[in-house]
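The other protein chains are all here in position, but one chain of the complex has been omitted.
For reference, chains read A, B, C, D and E in written order, and residue numbers begin at 1 within each chain.
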Amino acid sequence: MEKFKDWIEKATILLEALPYIKRFYGSTMVIKIGGEPMIDEESKENLALNLILLKYVGINPVVIHGGGQQITDLMKSLGKEAIFIEGLRVTDKETMNITEMVLTGMVNKDIVGIINHHGGKAVGISGKDGNLMEAEKLDKGSADLGYVGQIKKINPDVVLTLSEKGFIPIISPVGIGHKGESFNINADTAASRIAVALHAVKLILLTNVRGIYKEPGREDSFLPTVKIKEAEKQIKGNIITKGMLPKVESCIYALKQGVEKAHIINGLIPHSIILEIFTESGIGTQIIK
Amino acid sequence: MEKFKDWIEKATILLEALPYIKRFYGSTMVIKIGGEPMIDEESKENLALNLILLKYVGINPVVIHGGGQQITDLMKSLGKEAIFIEGLRVTDKETMNITEMVLTGMVNKDIVGIINHHGGKAVGISGKDGNLMEAEKLDKGSADLGYVGQIKKINPDVVLTLSEKGFIPIISPVGIGHKGESFNINADTAASRIAVALHAVKLILLTNVRGIYKEPGREDSFLPTVKIKEAEKQIKGNIITKGMLPKVESCIYALKQGVEKAHIINGLIPHSIILEIFTESGIGTQIIK
Amino acid sequence: MEKFKDWIEKATILLEALPYIKRFYGSTMVIKIGGEPMIDEESKENLALNLILLKYVGINPVVIHGGGQQITDLMKSLGKEAIFIEGLRVTDKETMNITEMVLTGMVNKDIVGIINHHGGKAVGISGKDGNLMEAEKLDKGSADLGYVGQIKKINPDVVLTLSEKGFIPIISPVGIGHKGESFNINADTAASRIAVALHAVKLILLTNVRGIYKEPGREDSFLPTVKIKEAEKQIKGNIITKGMLPKVESCIYALKQGVEKAHIINGLIPHSIILEIFTESGIGTQIIK
Amino acid sequence: MEKFKDWIEKATILLEALPYIKRFYGSTMVIKIGGEPMIDEESKENLALNLILLKYVGINPVVIHGGGQQITDLMKSLGKEAIFIEGLRVTDKETMNITEMVLTGMVNKDIVGIINHHGGKAVGISGKDGNLMEAEKLDKGSADLGYVGQIKKINPDVVLTLSEKGFIPIISPVGIGHKGESFNINADTAASRIAVALHAVKLILLTNVRGIYKEPGREDSFLPTVKIKEAEKQIKGNIITKGMLPKVESCIYALKQGVEKAHIINGLIPHSIILEIFTESGIGTQIIK
Amino acid sequence: MEKFKDWIEKATILLEALPYIKRFYGSTMVIKIGGEPMIDEESKENLALNLILLKYVGINPVVIHGGGQQITDLMKSLGKEAIFIEGLRVTDKETMNITEMVLTGMVNKDIVGIINHHGGKAVGISGKDGNLMEAEKLDKGSADLGYVGQIKKINPDVVLTLSEKGFIPIISPVGIGHKGESFNINADTAASRIAVALHAVKLILLTNVRGIYKEPGREDSFLPTVKIKEAEKQIKGNIITKGMLPKVESCIYALKQGVEKAHIINGLIPHSIILEIFTESGIGTQIIK
Partner (left out) sequence: MEKFKDWIEKATILLEALPYIKRFYGSTMVIKIGGEPMIDEESKENLALNLILLKYVGINPVVIHGGGQQITDLMKSLGKEAIFIEGLRVTDKETMNITEMVLTGMVNKDIVGIINHHGGKAVGISGKDGNLMEAEKLDKGSADLGYVGQIKKINPDVVLTLSEKGFIPIISPVGIGHKGESFNINADTAASRIAVALHAVKLILLTNVRGIYKEPGREDSFLPTVKIKEAEKQIKGNIITKGMLPKVESCIYALKQGVEKAHIINGLIPHSIILEIFTESGIGTQIIK
């Protein structure tokens, strides 16, 4: 009968998730995954199980992924050097081809493979499919970044079609130009724009840090919750910088356009997605209106 | 960060339910509740939460309840003695009225109230509603049991209608005669017949004992799994008797008519329903073909 | 051939109903039945046939019933005295239990039984089912009436679900508190609020008098039609009083919230429902805007 | 109060129709109307009201009409003589044009007009529309009857489309040849074939006689019910002849192909359609299997 | 291989239609056909094929036809003289009967026959069916034109029902009065009103002239495109007169009520419909806002 005590405790834990399941039943959540969690096998498996669980309890996850490191790796193998200007990869025609092959043909299908292996039904597409992300050359003044693009319009039909039929859409951040050509789109921005177009309740950005700090470097200054206004102040004050800057900006954009909450969490913590969604305080930083 | 370790463990437990959720997604389970679990508040609350969780993870629970003790109580208050012949309540017109008021007007609505209080959407009906259980006088030879009935036909439309629209149907075991009069139906039998009509994957009978024993009285002879043939042998050998007999017979009937598995479990163990469904070995006795 | 003449007359009568059938096709009518018509068998049968006919000619009847006399009867049998303050039954916990058993477990199922016996498909629920009537304690100043409730919110989903699938919903006037507990709701008020929530074209209150009189007691002062304004004047002038007062107030409320017409008719006249609906002048008092 | 007594009687008559309404709810009935009832105004109005009533109580009437007299009239006006061989109109190209104009352009629209005037929604088509009646030249051995056709195939799509959307289809008996040309089809045959294709429960042929007699001419030998076998015997014995012969043959064909009952009734009796459907014995002859 | 060159050219032509197919996919076009194109066989066949092609490439054609010459012909055969006042046919009861028979019973079914012969699914109705065109006597001051009507209201349900189910509706311009009687409606006006009610993108009027000329009589003054304002100026200046006047007025009405473009084209040019729709300049005059 000892076994039972243990089990009952487990059942109790299961039931603790119920209020969250009720709250989010039927809603859509857009989750952006960096390239890193896709490198070790256990993280990938955890990620897959988290997404499948969401789908089964009535939440519609939509995934956008990155893959910067993997692009740089293939470029190296092909004897090409990766050049960045203000954090943006200079993307000539050949680099765009490499980028698209790596993102859409490798990272994307890797995620699809692991989810489907665990019993989910993932379908991987890029922003070119069904004209999901109409893009144009990013206007950056003097510097010519080549095929780095900015989003003109989101056509969410293909995502909705897949999502409604029980599939989990996995999206690689490649946009389509008006001649059908490809554009390299920032994955955080893509996630933010797609979250808005899908009327998502949450935008969740998986990173490799815990979230936002009042004083970066001081662990005890971690901020579990940040309001838009504070976040904007921190940006002005150069406290939010570098890699975190576009993430926070993407969150603010999504919130202002109607997404209910945005989250920046550490994707390296096992099950970080369901921990963030199914516990009151969460494990990362939530940004709210 | 200690908190996280604990949480991750919790998330792991949540994910252990995933294979069961996948297996039973979209299926129907008929659960019979005796009157006892409806007496203490904590059991009722646990029961409610279990049913709501099932509904949210895509399983359609349908509940049939009893209430013998509560009927006897009201009879006493009204100065009427309860008489039983071979375990069946002699049910004259007045007793039938009392039975129906207690089952349909009290026990049933009590379950509805507790589920809805916890955020579910229960709808309580009796076997008269939508002609769900067409009944006739039980033929018992010499003894006249009055309005004790046997089921002629199940018309599951009203249950399907409610279930498909997101409601949890709660059914009191009162049947309807061809003149519109009420009949007192055995709740185990009712559950079994309704499970068959709904093409349920599981029939779960909640009792106040652990399940079936090879040698009743010896705890170490408990049987986690029993095949129909063994059960029938035990019945012949008078090992299964008294209150357990109609339960096992109901299970056998359901299995022979297409229900995949039947379960006899102890409803007094907290969360016994989800423990039985979401663990491999379960906590009670499962009867299989 | 004599037979034919008679028949043709009958067919002519049938066709006289056509303009009313056309006018009300597809609409919903909420009908409140007092406890009295449920006492003699012929009235019950007439009532059942009237409701079934409405359903078949494309009108959706929704029934709310009372049952005060039957509650008092059971209280007496249990040695409890019925106490009223300003026409409202003082409802302690035990009285609430009795009330719910009588209304939901007896009167309601009696109506269901008679309708289904005559070939209709009735489904009886209470205001607790599907959270149909969310209620709270009625605020009556000094006097503590116990579980006498007032309606906070109507959630008509369960009624619509049943009605659309061909069932006739029969509703007992018991509301659900925020803890899942039961509240005793005035049936006239319940009917009025449900009529509004269902966008009913008619609210019909069956009583045991003919309708409204200009000078109560003088038969020749009977008013076939009363405008809201007149009714309000009569209330102010204390001409409408006692049992009639809450009925007329319920009608006025419904009309002001969008119901097209309200009717107060004598439920003891055979077929009073279809006579009121299918003849130009009707048999009772219609209240209009 | 005298008024009420009268009214209650009327309501009682209305309710007598209920068992028939229940029995035929959702079913289709094919009704063939000769040209005669379309001549006097009162008959037309009665007919219209009967059809509209059927539609409102959930029965789908589909009407096929004739118009022989009206064709002969127009031929005369145009100085053309009507010639018949074995009861069939010799139909050269010009006669076919006249036939189609009269049936489809006049008789059909006359029925449509009267029904729509009384609040129904009739739509008149011919057997050419939507290829409803594919026809070919009738093979009659030596005699060349021109454009007299026989049915090759019924495509009921257009009728079902209209019927499901609440319209009453009125069909003129003109078939379409494989070159798109028109064929003159016997209306009784057309009704019979369409009844089969629509899985109608009843085929009703309106004539100007009471029905079938055991000994034609002797009123007291009238047969309210005839079995197929008897009817076939009467045909062999030359008791059923002339105009009645094709009618009875059409009925037998329909019954053998699955229609439940066929009726031959006198269309000149007011409300003969609803009298035949809504009374137990009916007013004409019913032919059964 | 010579064959291939020829074929590839053909395929190229097919593909030239693609931009137009894309543009008009799912839209409705109302096409008015005069009686003339219905006289020679080749024109009729071309017309049928044009309409069928439109239907298959996802455009919903709705046809309204005239038939003035054919009416006059039958009147003559019946010894009746056709009288016109200001271009409008004086329509006594008998003339109305003839008009309806010719339009609805002959011209309409002729079009249906030819389309269905070529594999389309046409259904011919008149403005009486489903109360499509509610009409009243045209008020023309002193002159009594009899049953010449003007449209009061369009009820497009019957057309939408047929169109959505894959049928091509063919409409004869006969309206229904409030007593169910018939009215003779100008076909151009009918087309214009129906185009508005169906939210058509195009109204196309087939005539026997090329379109609108700046100086009628001078071929080189032909106007491929005319704006509403210019057209109105031409009307004021008496340049657009006679038969062309009601056509241009119908076009202007439709444009002002939301139709995107109106076209007046020569129906005698083979395939004029698809030439007008599937080429940039078209072959007739397009009238635009």
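As a working rule, a contact is a pair of C-beta atoms (placed from the backbone, for glycine too) under 8 Å apart; a residue touches a chain by one contact, two chains touch by 3 or more.
Just so it is clear, the structure is predicted and the values come from calculations on it, not from any experiment.
Shown chains touched by the hidden one, complex as a whole: A, E. Of the listed positions A:L47, A:L162 or A:L255, the one in contact with the omitted chain in the full complex is A:L162.
In the complete complex, the hidden chain is touched by one of A:K22, A:K121 or A:K137, namely A:K121. Mapped onto chain E, the footprint of the missing chain covers residues 4, 7-8, 10-19, 21-22, 25, 49-50, 52-53, 56-58, 119, 269-271, 274-275, 278-279, 283. Within chain A, the residues in touch with the undisplayed chain are 74, 77-78, 97, 100-106, 108-109, 112-118, 121-126, 128-131, 157-158, 161-162, 165, 167, 174, 176, 178-182.
Definition applied: only the chains that are shown with their structure count from here on.
Least step count on the touch graph, chain B to chain C: 1. Copies chain A and chain B of the same chain sequence form an interface built mainly from equivalent positions, shared numbers / all numbers used being over half. Farthest chain from chain A (centres taken as the mean of C-alpha atoms): D. Averaging C-alpha coordinates per chain places the centre of chain A 68 Å away from that of chain D. Centroids built from CA atoms put chain D at 45 Å from chain C.
With touch defined as above, chain A holds no residue shared between interfaces to two or more other chains. Taken as a contact graph, the chains are arranged in an open line, each linked only to its neighbours along the path. Looking at which chains touch one another, you get A-B, B-C, C-D, D-E.
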